[in-house]
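Sharing a structure with you now.
All protein chains but one are shown at their positions in the complex.
Order as written gives the chain letters A, B and C; numbering starts at 1 within each chain.
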Amino acid sequence: MKVTFKIFRFNPAVDSSPRWSVYEVEVDKSATILDALLKIKENIDPTLTLRYSCRQAVCGSCGMVINGKERLACFTRVLELNSNMITIEPLKNFPVIKDLVTDFTELFVKEKTIKPYIIRRDLEEMMKPVGMYLQKEEETLSYLQFAECIECGLCVSACPTVSIDRLFLTPMVLNKAYRFSIDPRDEGFEERLSIIDSEHGCWRCHFALACSNVCPKGIDPGKSIQYLKNMITSHSLLELFLGRTKKKKKTELLERPHISSEPEI
Amino acid sequence: MVDKISTDIVIVGSGLAGLRAAIEAAGRGPNLQIAVLSKVHAMRSHSVAYAGGTAAALYPEEGDSFELHAFDTIKGSDYLADQDTVELFVKLAPREILRLEHWGMPWSRKPDGRIDQRPFGGHSFDRACYAADKTGLHAMQTLYNTCLKYDNITFYHEWFATSILVEDGEFKGFTAIEIKSGELHVFKAKAGILATGGAGRLYSFTTYGHSATAEGMAMAYRVGIPLKDMEFIQFHPTGLVPSGILISEAARGEGGYLRNKHGERFMSRYAPEKMELAPRDIVSRAMMKEIMEGRGFEGPDGLDYVHLDLTHLGEKVIDEKLTEIKMIAMKFAGINPVNEPIPVRPAAHYTMGGVHVDIYGQTPVRGLWAAGEVNCSSVHGANRLGCNSSIDCLVYGFLTGKQAAEYASKKNNPGSFPTQLVVSEEKRVFDQIFHGGYGEDPYLIKRELQNTMSEKAYVFRDGKGLEEGLRKIRELRKRFGTGKVNDKSKEYNQNFINVLELDGMLEVAEVVVVSAIARTESRGAHYRLDYPKRDDVNWLKHTLAYRTPEGPRLEYIPVRITKWMPTERKY
Amino acid sequence: MSNVGARKSRGRVTGWLKIRGYSIEKVMYLVQRISGLMIVGFLLWHLLDTNQAYLLITELQILFGVIIIFHALNGVRLVLAEYGFIVGKPIRAVYPYKFTTLRGLQRLSVALVIVVFIILTAIWILNIVGVIG
Partner (left out) sequence: MRESVKMLLHYITGVLILITGAIHVLSGHFEAYGLIKSAELYSINKLIFLASILYHALNGVRVVLIEFVPKRWFTDSITLVLIIIGLAFFIYTSLLIF
């Protein structure tokens, strides 16, 4: 099957504005967009630049806008697009470094501000554990869906708020904030509040669900962000009217006595 | 002159081992500056793709023990593993599981809330802790996010390390290209950790992502560190046809069957007791034998296959525990595993060999450690058991991070800096390759290299084929020249990076084949049709390959045996 | 480290208008926002122009009513959704992925908003042009 690819090209050293390259490639039935792009890169034009790594939709490198919608190149088969003309652009809402490669630096900085890790008071146990925290299935389920984020940036590109508000935390980061805040092991919700409950925090999400529309891992950031709003509101209402906040249930530690102390080297 | 970045510890590679080492070092030395270099975004390393689980003896009250785990590992290794190393390794394993648990890993749980474990190939106890079949994704996310807790860890996303700087047997730093700007920088550091992963992309049909190209091994090899046991490449029995994407061993752990053309569970002929859960080398050989004897299905491009049958497991088990496999089968093969068997074939999966290190992960170079798949502390010997590699990454990440932190805090005076090495590296990278490169198209060479390796150094090998392979690789080396870069732009030049990668791949491929030719026996994953027996008298030893201008020079060191004497290996 | 001449992020307000390929919720988001801004305009007029001369223009009256009806109905839906009441429970992400926000109660509420909107709009228009009331 012959397919025409129209690809966004931009090399900052040479081009003052983007241009489009058109390639025709022969692809077979099972080929993904990534296979086709690599075929172009290896056989026709070695200067074509794109990120790729795992080719099985789990590393999150190859996010791009394919025929007008954000998709992972490796997770989109040429056939399923039902089109002989495929337009490929880099992700929107990111600065373009070259061709299909975009700059994620700002996103990673935002991610760090919301403290995306388990925060606990028992620091000694965190570094030198003596046991495991017990967790029932329903407790795991409360955050499991949101923990599967691969940080591919598709939701960031699709989000209409990000497109105008560069300070907005983005669906990916807010999803992460909820994933850690709801985790039964975490005690750091209040530390994250000042960022996620700010003017450019979760309240700039207006439920357009573009993020859920494009998520390649079934995470549904549209859902976790609304839960986050609920969590924050009940927290601030309790604080406002009762002057206290709900305490999290303490997680139980099951000790594993057979683990010996660290070896001296 | 190139920019110099001074820091205390440099970690090259951001997979499980690299990130684990970074956390350990950062936690131990709050005053140490730690730089993590990665040629992709740090959370995108190929560790994300491991699916099945992570082994550790967590529940001694239920019959598991360190002894048992160690014995399984050593038996799985076909007795080539260093036994003192294995003993240390199994003891450190459970704590790593608990650490990940504390840092937010969503391990799958038993009904009472404890971490669940599933059976895995070659293990005599169900000891693979798992998170559905996305263990790698969750582990990587957990570690990456935990790294963000430490302000003294700096990530250098998309930096490609080109060489290790060594002076008088002491580590001095790395040179690396910032891919975004195309400029060479020097990382000057007191201690370094290599965690660059394996060499699977030497093969065309492989479960590795595009980024696992062995440049860590090549870098170490070039500065005179020997590569150990490189002939042992593991082939995972179930790579999806035609792409090679990994269908995790979890599928068989949860009870999947392997069937040939006639619908037989052929494993009963090869490992009557363990059936599909025999170690990977045995299953792979069985599958290839079925295919070679005409009991497989005919596949595209000569990729004949057998069936992995999950249909009897039911939709609930598949949806709860094998979700990623379902996704992969449906998306990349158009098959719903609930109703149809999956076409699979052995695919290159793991490099048992690697940079020579001691029991604690220290390379012969002072101040340089290696952790994860890139090293060969010889826990895995001639064949690795499933789910032992992720725990190897964690354990060696911990060990090397700890040692590097201690070493760097003690070392106040960084000593002299080998500026001339940087100058010559700059010459090699830019003048020789980028500007003055000549040779054939690198992508063509890469394809030919991968095809050669797949043909000549696959599951079954023989002396004649390997010799032909070596000739071919040396010919490719000549045709490659210094490496021709077609893209001449400076910023984000992937073509250039691909050429640098290929340079290292050719070097490592030669070591693999030369080591395989020399080892005239069959052990673990290295099976010679012309020498089908294991030979403990002559070959119970590790291969060390040193670089010389004429090609690898081989030396041998004995295997360390503590209490398990080699016996015949039966499953 | 170094700062290469990377292009500024592409997008801006065009992100609002990009609707093809996405679901109905993105359209509702756009309309909600535009109708809100229009209502603010009307409001200023209404409060400052004490003669309320615009009430004499039928088309404007119809438009004013229609956007208020939509904004109000959709607003109620958004309050329920944004506090997490109609977006579904967390589930396992199993391929082919199901998004509880894009189905079930939430979708029902979208349909409901649209149906009630059409009915109320019809009543409003008929009322203005004098067929009923």
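Side notes on the structure shown:
Keep in mind that, in the parts below, a contact is a pair of C-beta atoms (placed from the backbone, for glycine too) under 8 Å apart; a residue touches a chain by one contact, two chains touch by 3 or more.
Just so it is clear, the model here is predicted, and its values are computed rather than measured.
Across the whole complex, the hidden chain's contacts among the shown chains comprise A, C.
Note on the undisplayed chain: of the listed residues C:Gly21, C:Gly75 or C:Gly104, the one touching it is C:Gly75. Here one chain is not drawn; of A:Arg179, A:Lys229 or A:Arg256, the residue touching it is A:Lys229.
Among the residues A:Val22, A:Leu123 or A:Leu240, only A:Leu240 touches the chain that is left out of the figure. Summarising the interface, chain A meets the missing chain with residues 161, 164-168, 197-201, 203-204, 229, 232-233, 235-237, 240.
For chain C, the list of residues touching the undisplayed chain reads 33, 36-37, 39-40, 43, 47, 50, 72, 75-76, 79, 82.
Operating definition for what follows: only the chains that are shown with their structure count from here on.
Counted by C-beta pairs in contact, the busier of A-C and B-C is A-C.
Averaged C-alpha coordinates put the centre of chain A at 27 Å from the centre of chain C.
Chain B and chain C, compared by their mean Cα positions, are separated by 52 Å.
Each of the following residues of chain A touches two or more other chains: 12-13, 97, 103, 143-144, 148. Residues of chain B in contact with two or more other chains: 180, 327, 331, 491.
Residues 4-16, 18, 20-23, 25-26, 28-30, 32-33, 78, 81-84, 87-88, 90-95, 97-102 of chain C are the ones touching chain A in the complex.
On chain B, the positions that touch chain A within their shared complex are 27, 40-41, 43-46, 48-49, 57-58, 60, 66, 88, 91-92, 94-95, 97-99, 101-104, 106, 108-109, 111-115, 134, 136-138, 141, 145-146, 148-149, 155, 157, 180, 209-211, 242-243, 245-246, 324, 327-328, 331-334, 360, 399, 402-403, 443, 447, 486-487, 489-495. The touching residues of chain A, when paired with chain C in their complex, are 10, 12-13, 18, 67-69, 90, 92-97, 103, 141-146, 148, 158-164, 166, 205-210, 212-213, 215, 217-220, 222-224, 226-227, 229-230, 233.
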